[in-house]
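Below is one structure; the comments refer to it alone.
A protein chain is absent from this complex, but the other protein chains hold their places.
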Amino acid sequence: MANVAIIGATGYGGVELIRLLHTHPQVRLSYLSSDTYAGQRVCDVYPHLAAVELPLEKRDPAAAGECDFVLLAVPAGGAMEVVPDLAEAGARVVDVSPDFRLREAALYPRWYKFEHTCPEFLREAVFGIPEWHREKIRSARLVAAPGCYPTAVLLALSPLVAEGLIEPNDIIVDGKTGISGAGRTSLRLDYHFPEADADVATYRVGGHRHLPEMVQELSGLAKAEVRIAFAPHLVPMARGILLTVYARPTAGSGAAELRDCLRSRYEGEPFVHVLPEGKWPHTKWATGTNNCFLAVGDDNSTGRVIVVSVLDNLGKGMAGQMVQCLNLMMGVEESTGLAVPAAYP
Amino acid sequence: MANVAIIGATGYGGVELIRLLHTHPQVRLSYLSSDTYAGQRVCDVYPHLAAVELPLEKRDPAAAGECDFVLLAVPAGGAMEVVPDLAEAGARVVDVSPDFRLREAALYPRWYKFEHTCPEFLREAVFGIPEWHREKIRSARLVAAPGCYPTAVLLALSPLVAEGLIEPNDIIVDGKTGISGAGRTSLRLDYHFPEADADVATYRVGGHRHLPEMVQELSGLAKAEVRIAFAPHLVPMARGILLTVYARPTAGSGAAELRDCLRSRYEGEPFVHVLPEGKWPHTKWATGTNNCFLAVGDDNSTGRVIVVSVLDNLGKGMAGQMVQCLNLMMGVEESTGLAVPAAYP
Amino acid sequence: MANVAIIGATGYGGVELIRLLHTHPQVRLSYLSSDTYAGQRVCDVYPHLAAVELPLEKRDPAAAGECDFVLLAVPAGGAMEVVPDLAEAGARVVDVSPDFRLREAALYPRWYKFEHTCPEFLREAVFGIPEWHREKIRSARLVAAPGCYPTAVLLALSPLVAEGLIEPNDIIVDGKTGISGAGRTSLRLDYHFPEADADVATYRVGGHRHLPEMVQELSGLAKAEVRIAFAPHLVPMARGILLTVYARPTAGSGAAELRDCLRSRYEGEPFVHVLPEGKWPHTKWATGTNNCFLAVGDDNSTGRVIVVSVLDNLGKGMAGQMVQCLNLMMGVEESTGLAVPAAYP
Partner (left out) sequence: MANVAIIGATGYGGVELIRLLHTHPQVRLSYLSSDTYAGQRVCDVYPHLAAVELPLEKRDPAAAGECDFVLLAVPAGGAMEVVPDLAEAGARVVDVSPDFRLREAALYPRWYKFEHTCPEFLREAVFGIPEWHREKIRSARLVAAPGCYPTAVLLALSPLVAEGLIEPNDIIVDGKTGISGAGRTSLRLDYHFPEADADVATYRVGGHRHLPEMVQELSGLAKAEVRIAFAPHLVPMARGILLTVYARPTAGSGAAELRDCLRSRYEGEPFVHVLPEGKWPHTKWATGTNNCFLAVGDDNSTGRVIVVSVLDNLGKGMAGQMVQCLNLMMGVEESTGLAVPAAYP
């Protein structure tokens, strides 16, 4: 039984962590911080968590650091403020902010508009996709869990790029996301129900902050510079991401080869499911879970292959993956607390 | 470890049962029948249940009857066809069809347009709301779990009627339901996405089939004839029920007394949550769970009290409640497999 | 051709007025004010109004007052600040704020938390439902158009109360509204897409500000005190209101009599449609239009009648009705600019 802290416990990521960990047989939630609701209990802020009577406290790295593990569900720039103290206190950390995902400190001013204050941790941080970095995560002091879009892209493309099955410099990624990806405190007109309902729109074309971590990870596997054209879209649903990738297969390969590659790479993985030919995934299949669904098909007109990747932005794209990492770090069965499939429909 | 069968495993109720029981520590799913998909596996029909490779079989009461428990998730008229055989085989049954919910066989032709073929089971069947019939359920051979609307009404009103706090003959119930309540194979234009989205409509005013079981159960508690004006509405969401009850309090009572009554009646119940004054429940709080949320307020203009009841029509209104009954019948902790709160938002 | 001003042109009511009036053959939009967007053009703020290149100006009653007609689409308390100046300037006003809807100045501190600053206009203001006050509206200097809920209630119940067909002191109104009713600048968490989607909830039980105007108007017709239990609900759709009324018919009447009463009262009215027995309206039928649909049925269990009223909260519940009033005041055909039916689905 491990003592676990959550910093940022009342955002959408934090509350999903509470949901998953409250009934986790190996976890005791020992410290929950919330800037907005400190002083209240979880069940007061979120009445649907009626059984979670735990108190919400002011952010205090010292108190959190007394726990065995600290889960950081804070916005960009919030994690680097507390990680050095937590590390010194001996806590092991899973961070879902972008603060430790990029290897190059110089990328932070460009993409996130801040100077990194503890770049010495960038080399140490383990990129938190268990399917690719399982062993390092087990012993890591600091895990940097990727964002929702990068997880969906990397699960789909890492095997293909690593095996040289697609051209690395001509990848198109069209993203469709549910609106919880924007967070809870971001009350912009774009997310106001009357405007967002029955609507689809493109946003941040070519400049989404999640792009550099996709490029970094894939380039490492490709041993070549990866180039991605990425346009994300807002879709009228609360949760879920569907990515449609249009890639150019290298000579001699096509959908069948790519599908085989994904199948053999993810065989035995409990959370990554490669669909048979002709089946395409629905975001709803993953809602509320840590599952990712992948499918591949040929485009006969252009010779491209189309790869579709689906997951829940708050599940495998956030809290689910953090719990999966935590399970590895604790040395318990990796799917503990994550095995219930989606409520459908 | 009990062997459990599900008859009607691929409707929305059946698939929710599979979801809850696949990871249930005391249950082995031993037999699943599906009229539509016999011969396929669960994971072929519902790819989001990728881990459930169990076969779907033709309906065969003899095979089902070899299990310790049989869960019936079939339409009206389907359960009475198999219950006698199952009983003879020695299986214990939880049925969510209406076939054994009404005490009077004569009500079936009137409300369901069929003659009951085994009325001798009507007296034996235990009405499947654990909060009200827990002890009888533990030892029952046949449990008749109520429908989604009646569960929501009965959890809210049973204590008030039993204690004589509201007038029994002047109850108004305005229901709002998500569309999964209509089932999966019912592909009517009313449920076609383009028509149902961004729309609210009243349906079956005064003649909803769920009315007689509400009246039967409340009248038994009231020791008087209960009369309910009930108008259900279709709301553009997949899951969830919210009922708004307008009742006339008896002399000397009001929202405070009614709330106290509900509180004391449901104290210690894991799935029924009475909200404090001024808080009103959201259907989303219950989505995917076995929880029910209740709230009470005064209407100062007319002196009526307003009672709101919220649950998931496929959770506490269907599969969740069936599992809760099953747990009681198996003699395991009542909330086994039902403790994870709602994924929010 | 009349010169028309809109004050509050960029809220949801204002933009709907622009939509309807931009192509109105008898109207020249001469002055549009917007506190938020003054200095920009309509097409800059709302790109879907690409053809409306009109400038948005600071609120200036003197400039507005030079127009023949002024439409006020401002929040509570905003109209009484400008009406005296507009009246002095000789402009005729249609106001959709509550500022001139209540006859008793003393009701404003109680329901709206402000003292009325020009109560002398309260007697003069004509309540803006053309189907009931057509002649007075034609010559009015100040029309106070009712809110969305009251319009839906009054169109349904006014004939029944006036004819003594229902008991006036035991009326239950259950309201379901789309979320645009909350306005555009109200970026509360309740209207944040991830929270509002797939959700239904009760709000402001017993205390909705629209209650007193319903009671005032119906009591005048009933010549008795009308009492209404009113609980509004938020439903996941952008537009539309559906009200379900549970009323007690007076001796000898029932749904058939009530339907006949509504039919004969609204015969020839272009915007009020009474449905035949057994048909119930959908909110979607009214979306984007000035139409109202009414239906009546018996509840056999309690002897009550159920009356359902449907309209678009921004159409007949707001901008459509304002234009209908404006047409009357201008002396043009009442349905000018309002005749196109709903886009369905």
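The chains carry the letters A, B and C, assigned in the order they are written, with residues numbered from 1 in each.
The working rule: contacts are C-beta pairs under 8 Å (C-beta built on N, C-alpha and C of every residue); 3 or more make two chains touch, one makes a residue touch a chain.
Note that the structure is a prediction, hence the values are computed from the model and not measured.
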Request  = Specify the shown partners of the omitted chain in the complete complex.
outcome  = A, B, C
Note = Among C:Thr23, C:Thr36 or C:Thr185, contact with the omitted chain is made only by C:Thr23
Inquiry  = Touching the hidden chain in the complete assembly: which of C:Val15, C:Val173 or C:Val296 does that?
reply    = C:Val15
Note = By the document's definition of touch, the residue of A:Val27, A:Ile306 or A:Met329 touching the omitted chain is A:Ile306
Ask   = Looking at A:Ala201, A:Ala224 or A:Ala256, which makes contact with the chain not pictured?
value = A:Ala201
Ask   = Hey, which chain B residues sit against the chain that's not shown?
value = 12, 178-180, 182, 184, 187-189, 191-194, 196-198, 236-239
Key: Interface with the unshown chain - residue positions in chain C   = 12, 15-16, 19-20, 22-23, 46-52, 180, 197-198, 238-239, 270, 273, 275, 279, 281-282, 284-289, 291, 293, 314, 339-345
Message = Take the complete complex as the reference. Which residues in chain A touch the chain that isn't displayed?
response = 169-172, 174, 176, 178, 194-195, 197-203, 205-207, 211, 215, 227-231, 233, 235-240, 242, 244, 246, 280-284, 287, 295, 297-302, 304, 306, 308, 345
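Simple rule for what comes next: only the chains that are shown with their structure count from here on.
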Task = Please decide if copies chain A and chain B contact each other with the same set of residue positions, more than half shared, or with different positions, and reply same or different.
result = same
Note = Per CA centroids, the chain at the heart of the structure shown is B
Request  = Can you pull out the chain pair that has more C-beta pairs in contact than any other?
outcome  = B-C
Query = How many angstrom lie between the CA centroids of chain B and chain C, rounded to a whole number?
reply = 39
Whole-Å gap between the CA centroids of chain A and chain C = 46
Task = Provide the list of chain B residues touching at least two other chains, using ranges where the numbers run on.
result = 197-198, 238-239, 281-282, 284, 287, 345
